[in-house]
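I am attaching a structure below and will ask some questions about it afterwards.
Missing here: one protein chain of the complex. Every other protein chain is in place.
By written order: A and B. Residues from 1 in each chain.
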Amino acid sequence: MSQIVSFVTSSIGRKLVMAITGLLMIGFLVTHMSANLLVIFDPEGYNAYSHALISNPLIYIAEFGLIALFVGHFVSGFAVTLRNRRARPIAYGENNGAGHTSRKTLASTSMIISGLVMLVFVPLHILSFKFGTWYEAAGDPHVRDLHRLVMEEFQSPLFVMWYLGALTFLAAHAWHGFGSAFESMGVSHRTWIRGSGQALTAILWVGFCAVPVYVYFIAGGGS
Amino acid sequence: MSENQSYTIRVWRQDDAQAAGKFVDYDVKDVSPDASFLEMLDLVNEDLTRDGGEPIAFDYDCREGICGSCGCVIDGVAHGPLPGTTTCQLYMRNFPPGATITVEPWRASAFPVIKDLVVDRSSMDRIIMAGGYISVSAGSAPDANNIPVPKPEADLAFEAAECIGCGACVAACKNASASLFTGAKIEHLARLPQGQAERARRAQRMVETAEAEGFGACSNEGECEAVCPKEIPTRVIQRMNRDYIRAYLKMI
Partner (left out) sequence: MLDGKVPGGPIESKWNRHIGEMSLVNPANRRKYNVIVVGTGLAGASAAATLGEQGYNVKAFTILDSPRRSHSIAAQGGINAAKNYKNDGDSVHRLFYDTIKGGDYRAREGNVHRLAEVSVNIIDQCVAQGVPFAREYGGLLDTRSFGGAQVARTFYARGQTGQQLLIGAYQSLMRQVDAGSVELHARQEMLDLVLVGGRARGIITRNLVTGELERHMADAVLLCTGGYGNVYYLSTNAGNTNVSAAWRCARRGAYFANPSFAQVHPTCIPETGDYQAKLTLMSESLRNDGRVWVPKKAGDERSPDQIPDAERDYYLERRYPSFGNLVPRDVASRNAKFVCDEGRGVGATGRAVYLDFRDAITRLGQETVAEKYGNLFDMYHHISNEDPYSVPMKIYPAVHYTMGGLWVDYHLQSNIEGLFVLGEANFSDHGANRLGASALMQGLADGYFVVPYTLANYLANTQLGDLSTDAEEFKSAEDVTEKRIRTLLSVDGNKTVQDFHRELGRTMWENVGMARNREGLTQALKDVQGLREEYHQNVKVVGRADNFNKALEFGLRVADYMEFAEVSVRDALAREESCGCHFREEYQTKDGECLRNDEEFSHVSAWEFTGADKEPVMHKEDLTFDFAEVKQRSYK
């Protein structure tokens, strides 16, 4: 037991926790994004999908799992960041990237910031939608008309901007996080792993942003 | 041969670990472009000495890029603007004439400043102490050719073994992590049949010593590889991660 504790609290252990939770969350985002696209292409299908999810009792387990991933990822990340900050108490007078083979990007240097944005965004997002107004679907009063809520929420330009901003932080986080996760797990750095992660991230970003953009500019005529 | 040039250098001056440091500017006139960066500092120091001032303290020894003694952050980059070189291998022709050059020590809590640009890197020795070796006492070795090592493996081991322990990887890392240094030794010995017996213990002890010394974790940005004078690849860090994780899996 003490060995598990010392492993999980070691920096490699913590990075491993972050890598596994992070990759699982990216996996979740892929399904989440795919389902979101139904808002655009199949509103009824969207409501049916959400109904299928929330009427399945296993959803509680899944939700608990997601919360655990999120909290585990955050706690590990925060602990690692604190340790990292302590490792360099005095900043350089001048600090530039080395270029050359470095993979340092704005995204990689701001992981803690994009992570903290998610810490704020995710609960608010759940409040807005999971715990938002419960409309009954026209055809079946037992089915929630989540589509209507989506259409209403993204009428506000400020809300749309907040979403687009937050999603960009999310994408930045995954842009570095995906490749980094594999390296933390001990998989040798390969350009194709980093590249696929970045391609996936770009797809996620476009897919997630599509809904607010579609609702605000095209479907809702909210101008 | 091109003409001599002048520069301004902004150097971090600090009396000892406890003292507060600050940047001080020095004008350097009439320097040959063929002078090395450290020879330029020598000239500044000789002038300072003649004027009764205290010379700028900096570590150096071989001045041919192999001992790992020298090293400072120059214009915000560990070992300065040229990739794959140590500080002593920089020449003044690598800087634009008239430039202002900022010179700072490695900064990390595991590398306390001793004076000016000199830092205490004994924390890296303690990482090696924790397992960066193969336990073989003099006289007990079998004939060298009893242990064949495939050439590709030997070459990969060599690539990692080239580490000169200068500390630039730590200096360049935003987390002051010693992962490239630690990983290089783990990779070097893990590639060789001789290194297998102690492999798990080595990874575990070295990684945990690095943490206890106050080095940060790896964020996989690869700045370390980009400043490393021997261009040691970050795959050594992934090897370290693998061996460390495996060491615990074996225990459980």
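What we mean here is this: a residue touches a chain if its C-beta (ideal position, glycine included) is under 8 Å from a C-beta of that chain, and two chains touch if they have at least 3 such contacts.
Owing to the predicted nature of the structure, the values given are computational and were not obtained by experimental measurement.
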Neighbouring shown chains of the undisplayed chain, as defined at the top: B
Residue among B:V11, B:V77, B:I101 or B:A130 touching the omitted chain: B:A130
Selected from B:I164, B:C218 or B:V236 as touching the chain missing from the view: B:I164
Interface with the unshown chain - residue positions in chain B: 1, 15-16, 31-36, 38-40, 42-43, 46, 48-50, 52-55, 57, 59-64, 66-69, 85, 89, 91, 93, 114-115, 118, 120-122, 124-125, 128-130, 132-145, 147-151, 154, 157-158, 161-162, 164-165, 188-189, 192, 194-195
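Note that in this section only the chains that are shown with their structure count from here on.
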Complex interface listing, chain B residues touching chain A: 10, 12, 23, 73, 75-78, 83, 102, 104, 107-110, 172, 174-177, 207-208, 211, 214-223, 225-227, 231, 233-235, 237-245, 248, 251-252
Residues on chain A engaged by chain B in the complex (per definition of touch): 3-4, 6-7, 10-16, 80, 83-84, 86-104, 108-109, 111, 176, 179-180, 183-189
